[in-house]
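Complex shown without one protein chain; remaining protein chains in place.
The first chain written gets the first letter, and so on, giving A and B; residue counts start at 1 in each chain.
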Amino acid sequence: MSAAASTPQLAPMHVGERWLLRACLVLPLAALVLFFGVPMLAIAWRSLVQDGGGIGWGNYLALLDTPGVWRALGHSLLLGGATTLVTLVLAFVVAYGLERTCMPGRRFVAGALALPMLAPSLVLGLGLIFLLGRNGIVGKMLGVRPEIYGFWGLLIADVLYALPQAVLIVRTALRQGDARQYDAAEVLGATPWRQFLDITLPQARYGLLSAGFVVFTITITDFGNAVVIGGDFAVLATEIYNQVSGQMKFGMGAVVGILLLAPAALSVFIERMAAQRAGAGAESALPPTPVRRPGRDAAFFFACMAIAGGIAALVLTVVLASFIRLWPYRLDLTLKHYDITIAGGYAPLWTSVWVSALAACLGTAMLFVLCFGIRRMPGRLARAATALSALPVGVPGLVLGLAYVFTFNGAPWPWGLLYGTAVLLALCNYYHYHTQGFMTMMTGMRHVPATLEDATTVLGGGTGRVLRDVYLPALRHTLLAVLAFLFMRSMVTLSAVIFLVTPSLPMGAVTVMRLDEAGLTSQAAAFSTCIMAVVGSLALLLHLATQRRAAHARPA
Amino acid sequence: MRNRSSLLATLRLLPVLGALVCGWSGAQAGTVTAYTALEEDEIKEYLAAARKDMPDVDVKVLRLSTGDLGARILAEAGNPQHDVIWGWALTNTLDPRITALLEPYQPKDSDKLAAKDKAADGKWFATTGYMAAFCVNTEVLKAKKLPMPTSWKDLANSVYKGEVVMPNPVSSGTGYLQIAALLQSRGNDEGWKLIKAMDANVAQYIKSGSRPCKSARAGEFAIGTSLAFAAMQSVDEGYPIKMVIPNDGAGYELEASGLMAASKNKADAKRFLDWMLSPQAAQLYTKYKEIVTVPGVPQSKAAAAAGLPADLSKVLYPVDFAKSAKDRDAILGTWQKTIGR
Partner (left out) sequence: MSLQITELHKSFDGQVALERINLTVGASEFVCLLGPSGCGKTTLLRIIAGLLPCDGGRIALGGRDLATLPARDRGFGIVFQSYSLFPHMTVAQNVGYGLAIRRTPPAQVAARTAELLEMVKLADFGARYPAQLSGGQQQRVAIARALAVNPSLLLLDEPLSALDARVRADLRHELREVQRRLGIPTIMVTHDQEEALAMADRIVCMQGGRIAQAGSPRELYLTPRTRFVANFMGHSNLLSPAQARQLLPALGEAPHDMAAGSALLCIRPERLRIDPSPQGAGRVTGTTFLGSIQRVQLHWNGLDLLAESSSAGTWETGQPVDVSVNAQDCAWVQA
């Protein structure tokens, strides 16, 4: 980074420049405070509003007397820990297979891994029930009635849900390798196994840690999977749901929500400390090119195919079920489930696309400007922004959606105007995933060559030029990645939007929930397939666009 | 470039946003926003009929499950966004925080309703009701050679161990109405004893009220206690399901509607509420719900299919909904302590 973190002083610049830079940092920060900080305060306030009226710690005290909540907390921690362990092992196997071996079918594995991100989490649960339920395909084939509900089903569903994100992080870590270290070790006499233990693992250490904390946090805040396949295994997220939807007790719900923040905040804090110690990779590091090794490649091929195949089978089962007349009794194929006329028909799908596009564009633009501001103006404000940006990941969507209702419904002009609009919905979806977007953008920013920035400045370029000619080209990949991520998440997220949809502003994920609740499971599967198709097409388009740009950028 | 183009894109959308914002304010004449927990099929058909009968009124509907709806209404209590509550579980409607939001309004023809089907202070009235029923998967019964259950007491029979699923009363209104009915009809001691006995056979307490039926019809479990509507729908679609209304006190719930005090279009909202009691609407109710409070309609299709007598008061235990609403916290607390999973 060009400026030393400890000196808040900036090099001399035009007054206009300075204000532009300040705006870059202050405006997104203000938005973060308004659209995340204030709603969180509203929730904290609610947790103090007691049932019988009055303000106090009544709800917190009641917590001590509710065995259900402590049991749910224990369950959440157990589930979080188990999921993290399993996911890290699987993610490392897949990431290593994709980055460091010559195993065949890498594109299939990478593609299959993206599938769980394309659909509402309902799809994973449904697929598991279709496949592994008591009356599922596998059960029928083997003649058993496996017990998929409860801890084990939830574990599988959460692992599949978290795996794509974990693999992404570990792959990035593995790409930071230095081929020459392996050469040095090779010549010194180290076997491939020793090289793995002494070079690969330690180097991937921080990537694994970072992935671990992301997995833990998104598991304990997840609500969709727990509802579908959790069975009687109560977790904190469903506990909030019980309080808020089951018993209409917002105070208790808010308390449980805040309880949930603690492990999430802790894990993010620890990860941040670890990341600082990890440091950056060597300037001239060359990532190692994989060498063909039949034995190892075959082993990884089978392992990765099993994982990828499992995921693909799950999702494809749901797609298939959308075409089957009456699962599991009448297995002929039909298109009738695609004729959806209730719950708003297909209109919510297009509303979702439009809201998600808004969330993606707004979110990417704000993240870009915010990270640029933090980089160029290090100091107290930047540190505050970084700290605040780490919090949204620990807030379950349900709590965030509720918080938005409390904050913006009936709020004074002009904020009150936002309630019930697509903009607010888009902002809610963006801020729900702000942390992940922020981390990706900051990582990308670190790779912007500081010397190029300096050269442009000396040549006479102001902040605008630097943004346009240095940052945007260098960050193209990152920007597209964040854009795609926010779009995909916004299309499929459910828990936050339940409280913000209106008759004129329906969302696709809510429709899936409504269809499923109405007992029209096959229609829910059909609608989910449509969502997956839309999201998948966009992901593919963006992927092709980056490939083409990369091809153009390659020297002739 | 991207920065500017996304900025431009957003700017271009402002007029559209403006339209959405204005559209939201709901002060337009002729628009009524209704929050409802009625079934999707019902909503579609009722709205079509309402549009025919009142072409100048545009009814916009937000449908959420019983529990979610309550949370939404309460969350927005400071500045409600809807004009009427339409067809929502009475037990939930009776929560004092909700009734505080309602304005008394007695629609035309409401004097035809029995006293128990409307509020004394005119804040709500019930047009329909639903009963609890078992969804029994005949294929699974056959495969496992189990007898057909006919009553709640039957469910305590140990042959059904692990094959029964019930809704979780803490999160599901249906679940609550089932145990509330048991407790009121049998008294606390006997009621809890039966609930505990059944608990031994229950494989899971499922979050939503309709999912036990879905699990049963997919063959995951033999018996799912749910709503009559869910059972009927499964039979209609062709699943191997038999609907069984327990003969020892089927629980039931009334569905209430009311006018919101903060409504911005009270004139049209009142017309809509009036329409709910009209004979055309009542005819439609018989297609979907077993209990229709509007007199002068033939027995509902569903009740006939279940083999219920025309006069339902013979089989329904007269549930005291006010008591049910008041005791809710205590009952759920006890449930969580004794059964709680």
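As a working rule, a residue touches a chain if its C-beta (ideal position, glycine included) is under 8 Å from a C-beta of that chain, and two chains touch if they have at least 3 such contacts.
Fair warning: this is a prediction, and the values are worked out from it, not measured in the lab.
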- Item | Visible chains in contact with the missing one | A
- Options A:His14, A:Arg180, A:His477 or A:Arg548, residue touching the unrepresented chain: A:Arg180
- Message: Can you say which of A:Pro12, A:Gly189 or A:Gly460 touches the chain missing from this structure?
- Response: A:Gly189
- Given A:Asp198, A:Asp232, A:Asp297 or A:Asp469, the one touching the chain that is not displayed: A:Asp198
- Message: Contact with the hidden chain only, please: which chain A residues?
- Response: 178, 180-181, 183-191, 194, 198-199, 202-203, 205, 279, 282, 284-285
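Keep this in mind: only the chains that are shown with their structure count from here on.
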- Per the touch rule above, chain B residues touching chain A in the complex are 1-3, 6-7, 9-10, 13, 17, 20-21, 23-24, 33, 39-41, 43-44, 60-65, 67-68, 70-72, 74-76, 78-79, 81, 92, 95, 97, 139, 168, 170-172, 203-208, 210-211, 213-214, 218-221, 230, 233-234, 237-240, 328-329, 332, 336-337, 340-341
- Task: Note which residues of chain A are touching chain B in the complex, please.
- Result: 66-68, 129, 133-135, 149-150, 227, 231-232, 234, 238, 241-242, 244-248, 250, 326-330, 341-343, 358, 361-362, 364-365, 368-369, 402, 405-406, 409-410, 416-423, 467-468, 472, 479, 498-499, 501-505, 514-515, 517-521
